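Every protein chain of the complex appears in place save one, which is left out.
The chains carry the letters A, B, C, D and E, assigned in the order they are written, with residues numbered from 1 in each.
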Amino acid sequence: MSDARLLILVLALPFLGSILAAFLPTRARNAASFMAGLIGLIASALLLSFYSTLATGQTVRHVAPWLPSLGLDFTLRLSGFTWLFALLVLGIGTLVVLYARYYMSEEDPVPRFFSFLLAFMGSMLGVVLSGNLIQIVFFWEMTSLFSFLLIGYWHHNQSARDGARIALIVTCLGGVCLLVGMLLLGHIAGSYDLDVVLGRGDIVRAHALYLPMLILILIGAFTKSAQFPFQFWLPHAMSAPTPVSAYLHSATMVKAGIFLLILLWPVLAGTQIWYLIVVTIGLATLLVGAWSAIFQHDLKGLLAYSTISHLGLITLLLGLGSPLGLVAAIFHTVNHATFKASLFMAAGIIDHETGTRDLRKLSGLMKFMPITATLAMVAAAAMAGVPLLNGFLSKEMFLAEALESQSGTLLDWALPILATLASMFSVLYSIRFIHQTFFGPPPVDLPHTPHEAPHWMRLPIEILVLACLVVGIIPTLTIGPLLQIAVRSVLGDRTPDYSLAIWHGFNMPLLMSVIALVGGVLLYRRFGGRLNAMTNSPFIGRLKGRRTFETVLAALIDGASALHRMVSTKRLQVQLRILIVVTLAAGSIGFLTYGYSVGNGPTIMLDPIFAVLWILGGASAIGAAVQAKFHRLAALAMVGVAGLSTCISFIWLSAPDLGLTQLLVESITLVLMLLGLRWLPQRLPEFWPGGRTPFNVRLRRGGDILIAVAAGLGAAAIAYAMMTRPEPEGISRFFLEQAYHGGGGTNVVNVILVDFRSFDTLGEITVLAIVALTVFSLLRRFRPAAESVELPVQQKVQNAFDAGREDREHGDTAAHYLLVPRVIMEWMFPIILTCALYFLIRGHDLPGGGFAGGVTASIAILLLYMASGTRSVEARLNIQPVRWISVGLMFAVLTGMAAWLAGYPLLSTYFSYLELPLIGDMPVASALLFDIGVFSVVVGTTALILIALAHQSIRTPRAPKPEKAPDKIPDMEGDT
Amino acid sequence: MEAVLALAIGVLTASGVWLVFRPRTFQVVLGLALLSYAVNLFILAAGRLRTDAPPIIGKDVVDPTLYADPVPQALVLTAIVISFATTALLLVVLIASRGLTGTDHVDGEDDQ
Amino acid sequence: MIQSPDLPLWAAIIVGIFVLLGASITLIGALGLIRLNSFYERVHPPTLGPTLGTICILVASITCFSTLQSRPIVHELLIGLFVTMTTPVTLMLLARAAVYRDRKEGSPDVPQE
Amino acid sequence: MKRILPFPLLSATLFTMWVLLTGFSPGHIVIGAAVAVIVSRVMLALQPEPSNIRISSAIPRLAGLVFVDILRSNIAVARIVLFKPKERKSGFIHLPIELQNPYALATLAVIMTATPGTLWLQHDARNRRVLIHVLDLVDESEWVDLIKNRYERLLMEIFE
Amino acid sequence: MQHLIVAPVVLPIAVCAVMLAFNERRRMLKRALSLATTAALMVIAALILWQADKTGVPQVYLLGNWSAPFGIVLVADRLSAMMLCLVSVLGFTALLYSFARWDRSGPRFHVLFLLLLAGVNGAFLTGDLFNLFVFFEVLLAASYGLILHGAGEERTRASLHYITINIATSLLFLIGVAMIYAVTGTLNMADLAARMATVPPEDLMLLEAGAAVLGIAFLVKSGIWPLSFWLVRTYAAAVPPVAAVFAVMTKVGIYIVLRLNSLLFGGAWAETAGFADNWLIWAGFATIAFGVLGILSARTLSRVAGHYVLVSSGTLLAVIGMGGLELTSAMLFYLVSSTLSVGALYLIIEPVERNADEDDIIPGLEEPVFDDEYTGAIEEEENEKGIVIPGSIAVLGGGFIFCTLLLAGLPPLSGFIAKFAIVDALFSGPVISAKAWILITLIILSGLTTLVALTRAGIDLIWTPAEDSPVHLNVTEIVPIGLLLAACLVSMILAGPIFSYMEAVAADLGDASLYIDAVMNAPRAGEPEMGEAL
């Protein structure tokens, strides 16, 4: 009797060991292997303690809530069958650990190897012990992952990398199919709990979604178990270290698919479609694997194909759908694990000792390593199905079941023949394996001189071979009870009577066995000598699984790339066209649904001047559109006209603040554009060969005009529809009513900006600050195009003129040009600043405000720069824009936070009208303080942008030009 | 007035969109400038048109029907500031791009 | 159409006349932009607007608001001052730039330095 | 006094400007004074060329003269625009000039340019001459005389 | 602590104001300030989450003490709180990562970074449509600065496209807001939702057109096909920590779509219910498909990551369109998981690729032609070699594998649960619709293609022997990646409680009246509870 919670320990131990091993020093080979072995032993011992419980036919469960809302609990479940399988995983795992200790070189980072191996072992145990469909998939995918790491362990080899990648992709492909299949299964059965699902086989098999679910789950199982046509990944996985191959391809990884099929057999099996699919695939795999194995020259390759073939055999057994088939399948799973593990290990020893696995080079090793040779011969005999070995027993059962098949299809009579044929192949390649390796003349040209492997390295093989013998000779005493528990746990009441006796008398299966054995020997005698010369397996060799896989993958990638190029673009213009067209389409949905209608609200009479204004403005907009390419300055002026029309419209339509602000922004934007224009290349008129604009260009332009007109019409139509509708009873009334009494200002727009919606304004000045800093840092790294580095042509000409005249000095032309304007503009500086302060102060009550004031102040600075030049201004004024930004932001935020002191939310304002002696009523609103913050940020921002741009003109190219070096390094940071 | 303003918005939009589709960075910047005029007027239009009714109130009881809707105006004001900032940034980026790539094509490479 | 402000007749007459006068003078100046043939000639007439045109309209404005609010409202003078200070700056810079450009192109109409 | 109000004329201008803009409330007179004092100190940093304007009767005389000239030339230019008289001829004049004070030059430039029909182009400090453009260039010497005798003299009186 | 709600926005702005007062040379001070700020943001977000979950009703903050719908309100409900947590975790880790050297490849990194967080937080919190625009602009402006951080040709080119498209999109945003205001007269999202039912039928065309135009603006940000061609390139051009936080930017668009779709078209009002659903579904499908193609054809890891961002956006949008409680909660889990994982991937790409090509450490960071005359001393690009930690390849490889698992939706990290939950929810109805099958297929395809692409790249970059010199890793590079992966691992282990939270979020979203009531009845400070509505 054992506590179900021990299962957690069984499952957790390998993972804990894995983590521990990962942190061991790189050279700690002994410690890592010892720990791994110990974990295997402890876990096995723990598992064995469940024997008595399971022998009574019970199932052990441990459930911990994990994701209850999705019906997902962390469930550990141990039944007879899973117990047997888990023992296999742990037992062979422990032996592999022992073997690997001697196999792995000291040069390798062995602890990492054991870390992966233990994690893999844990994942495999997870698959086996899970009591929940999704949990199975969870661990299933983890086995894919860790097998990937194990196969790719020697990742300096190209083949290891490729093998790992192919295995991962194929098995993960299966994994996702399995996930969906399991989800469907859970959906059909109404639960993801395995025990519940196992009880609802009838419902499942009758469900409409049975077939898609079955196919998805089978794809999962078949990819994992290397069934045809997914078998190709397995031979490539042979680039893994041999202990890994021994483990993955005997008891674990590839058996996971078999495990799953057995586990779900009660639910899924028994239908015609199950029979057809599973038997066909199993049979194909059996034959393809066996046939291919014959022609392998690599020891491990031969074993790999043999594995495929045996997995096909088991699958075939499961496909038959008969309880006896299931018994045979479970039995053969165990048997195959023992002999295949030992064979892989033997192959590893041979490889290790001789330095090659090539059957064509190996020969006569019997003399050098007699013990290993003996062990390998016994194991190979088991694989070939020689009597008195375990392989014989399960193969007899298989042949018997092959005869029993009653599906009413062609398969019924083909199965016995093909099964015998496959057995014959099996004998053939087993003989080849043994004969070419151990017999014949002594080997020549081997990389190493072979000798017997260390005793401890042979020990795992000895144990496994002993198991083959013992099970083969006295099955009822050894495997019998275990098999019984396992079978009963799967089949329950349907458990058939079966006999594990060695001798069942003379019957058909025995005859088939004999035919296979004799046939195999004869075939080897007849053709064995020619095998070494063949480079390819006949017939099947043409099916290059891997090449097909890579080709398909490459084609997929190429196709995807081509398709991707077709449905994407790197060009900005195309992206913008798509954006506008999509917007037009999206915007018109509403109109298509409900129709377009003009409203019946009040409208206002047309002012003739307004019409005049927009005749001019509209014409200018179109003019700008036409001129922008070749006459930039003209286009800029025309945009300016449209801008002025907009400003005046704002004022006309009762928005004086907007008009004011837009006017200010217009000025500064114009200067910015001109500052930028300096660095753009000259545009010369287009010249198309032949003098005509090409058709595709005209087509594109036509399309653009069409989209532009559509957008314009759309905007106009929507605007008109909006304006003609009666106004909804919205929030604006509140602002008008509360602006003075609640906000302390009569300019409602400003009160909204600095009080009602001051959070917007805070965000807005943040944007300004960010943009300024970005511009600044971008321009620090600015590198003009080669032809723009030099002075503008005007200045060059004027400098040359100054230099060429006796009565002039360098810079006279500019100085004369600017003399009078400079005087006037410098004296306007304080005047404009005063104006800026005026806008700031009055904003709360009348049009103006922090932004208008700030822009005004920065225009003052700008004028100064234009009049006097950068160096001259900066020699006198230290503007420190960043500091203005910093102070302004702080001011705004602190003003907002001040409200916290009074227990009000951020940005709550305070205002009153102070009665000051002499001065009279003075509005004191905290919003004004906020506006001062805005002012400061705007000044800093605008100045920073303008100055940073202006500075580009006076930066010195790297190529030394000492006379142009700047007088002084200006400090933009505000730190001296 | 409404019809004139609607047409104005339409013409500004159409010109702006056309320019935004052009391959030279400067054209795109001008296009965005025109579009932002259009959008600002559009937002103002969302509050319906009023002449001679600026939302600057007296200090006594206020009759809201006498004033233009102040909300769109506040929104436009914010929008003006933000679009000014982003236009400035775009301008700087385009001259930086021109410096690095040697062309003023929006894709940083001439297609012909 | 927007109603006119609430003014006594004498003020209305003054305002009306000066507004029309200012606008007309400005228009004449602007017409110069169309009618004159060379750039250097066209530079001159636009100053009609900033000078006399502005003065007339400012007079109208001062009259209007001083009457409306029954106290002298003379801040319009600032506009006059600023326009007088700034317009010459732009015109002289612009004209000088034009001279430079024409000279560079070898135009015979502009004097050599 | 010089330390508090380095530029008294500027401060006065700013103060007047503030009061004109905001109205004659006592509060704004205080603020205006403060603004006038503080902002005018910005000019200290800019280190403008010193100006020593002599307050004399020359200022109103100049103002009157300019006003009348502007009126006259407005009419003259309007006539030219409207009727495009055939005999008219426009042209550039190089004008020798004694003035050196930049403020005087600036004032002259503003007057010339603000007066329709004449346009100040630039002052050549080395050769002491200005370049102007005249819309109706009947007689070059007449213009030289006008500027030298009417404006330059008054300006010398005020600025030098 | 009622002011907690506003802290995620105001704190970074205030800290930036202070930081700007210091010279750029005070690097350690700025690092300390910004790290402390992001750490504080994590704590604040956690507190807000705790508060939101505890009370179960949206917490409303009346800015300026003006009641809704007149003033701007911040609303912290379960959804916003969750998004705040997500962005703060990503922000903290990316910032830490930047200390490896990225914060020195240009000036003012910390300010821009913090302001980006402020913008994103503002967008998640605000309950006002126009304020949303403002915070979109804040985050966009900061993102412009950050994408340009480090300068170089590719960054400049990419940002030119990025900025242009976003400016155009912002204009669309404004148009949409204006149309909605014209019809409803309000900007407050709750008020808007409440007024939906009273919109006269003849105004519906404007309302829907406005919503559609607005939707385009959000969808551009969330990376929908065919409006997202800029995204991959932009993200790839950005320096790694920036790209990592950009992973959350598409989620801002998604968040808004989710929020507005549930508030305005959530079915409270029959006329326009489900207005956007079908479009979202098909656009989402197209986006996933496009992302899958992109992942397959990607030649660099950052392009894989970028296309994965698209895949995740497409999945989220399609699922939003399909709706339903279970699907929504699964979608929210996926949102969190995919954001964290793609953030981790962006962080790990650079060290992984550095291994492959040692001499191209900071691509595009060329010397300027001009002498730097501003302050100097900022960008002495000492290519500081990290500490060679033992097994740096192993750490890198492990991290990369974890990222691969996350993105491909494989166990044992949260990607698997997310994928499972979505597919499970799709199967949960009595009939599995064709759309569900398409989505499942696309999800699976995207997982597989991600696996194929990342394995290929990972094998080439990590396993292929090129290790003449060991990879230099900084602790500040490993720790953030580790933190993000740990977050994914934790969200796998704690999937149960997280899922019940997500279900609560989904339930909140399903009931618009909860949000509307909380906002519209939020009391002003200094007034009795349920103060008179103004």
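Simple rule for what comes next: a contact is a pair of C-beta atoms (placed from the backbone, for glycine too) under 8 Å apart; a residue touches a chain by one contact, two chains touch by 3 or more.
One rule holds for everything that comes next: contacts and distances are computed from a predicted model.
Enquirer: So which of "K+/H+ antiporter subunit F", "Cytochrome c550", "Dihydroorotate dehydrogenase electron transfer subunit" or "Sugar ABC transporter ATP-binding protein" is the UniProt name of the chain that got left out?
Expert: Not shown, but named in UniProt as "K+/H+ antiporter subunit F".
Enquirer: Check the whole complex and report which displayed chains the hidden chain contacts.
Expert: Touched by the chain not displayed, across the whole complex: A, B, C.
Enquirer: Consider the whole complex, including the chain that is not shown, and state which of A:16, A:616 or A:789 touches that chain.
Expert: A:616
Enquirer: Which residue from A:8, A:42 or A:677 sits in contact with the chain not drawn here?
Expert: A:677
Enquirer: Which of these touches the unseen chain: A:26, A:495 or A:667?
Expert: For the chain that is not drawn, the touching residue is A:667.
Enquirer: Of the residues A:862, A:906 or A:945, I need the one that contacts the missing chain.
Expert: A:862
Enquirer: What residues on subunit C make contact with the chain left out of this view?
Expert: Subunit C touches the missing chain through residues 1-9, 12, 15-17, 19-20, 22-24, 26-27, 29-31, 33-34, 39, 42-43, 46, 49-50, 53-54, 57-58, 60-61, 64-65, 68, 73, 75-76, 78-79, 82-83, 86-87, 89-91, 93-98, 100-101.
Enquirer: What residues on subunit A make contact with the chain left out of this view?
Expert: 607-609, 612-613, 615-616, 619-620, 623, 633-634, 636-638, 640-641, 644, 647-648, 651-652, 656, 659-660, 663-664, 666-668, 670-671, 674-675, 677-678, 791-795, 798, 814, 817, 821, 825, 828, 831-832, 835, 839, 846-848, 856, 859, 862-863, 865-866, 869-870, 946, 949-950, 953-954
Enquirer: By the contact definition given up top, give the residues of subunit B that touch the hidden chain.
Expert: 52, 54, 56
Just so we're on the same page, only the chains that are shown with their structure count from here on.
Enquirer: If every step must land on a chain the current one touches, say how few steps get you from subunit A to subunit C.
Expert: Contact-graph shortest path, subunit A to subunit C, evaluates to 1.
Enquirer: More C-beta pairs touching across which pair, A-D or A-E?
Expert: Of A-D and A-E, it is A-E that has more C-beta pairs in contact.
Enquirer: Please indicate the chain closest to the centre of the assembly, with centres calculated from CA atoms only.
Expert: Answer for the innermost chain: E.
Enquirer: Mind checking the centre-to-centre distance between subunit A and subunit E? Centres are C-alpha means, answer in whole Å.
Expert: Measuring from centre to centre gives 16 Å for this pair.
Enquirer: Between subunit D and subunit E, what is the gap in Å from one C-alpha centre to the other?
Expert: Between these chains, centre-to-centre, one finds 61 Å.
Enquirer: For subunit A versus subunit B, what separation do you get between their C-alpha means, in angstrom?
Expert: The answer is 40 Å.
Enquirer: Hunt down the residues of subunit A that sit against at least two other chains at once, touch-wise.
Expert: Residues 570, 572, 576, 580, 605, 607, 715, 718, 722, 725, 727, 730-732, 735, 757, 760, 764, 767, 771, 774, 778, 781-784, 817, 820, 824 of subunit A each touch two or more of the other chains.
Enquirer: Where in subunit D do residues touch two or more other chains at once?
Expert: Residues 17, 21, 109-110, 120, 122.
Enquirer: Which residues of subunit C touch subunit D once you look at their complex with the stated criterion?
Expert: 25, 28-29, 31-32, 35-36, 38, 40-41, 43-45, 47-48, 50-52, 74-75, 77-78, 84-85, 87-88, 91-92, 95-96, 99, 110-111
Enquirer: Which part of subunit C faces subunit A closely enough to touch in the complex?
Expert: Against subunit A, the touching part of subunit C is residues 1-2, 85-86, 88-89, 92-93, 96, 100, 104, 113.
Enquirer: Could you list, by residue number, the parts of subunit A that touch subunit D in their complex?
Expert: Residues 807-808, 812, 815-817, 819-820, 823-824, 826-827, 829-831, 833-835, 837-838, 841-842, 864, 876-877, 916, 918-922 of subunit A touch subunit D in their complex.
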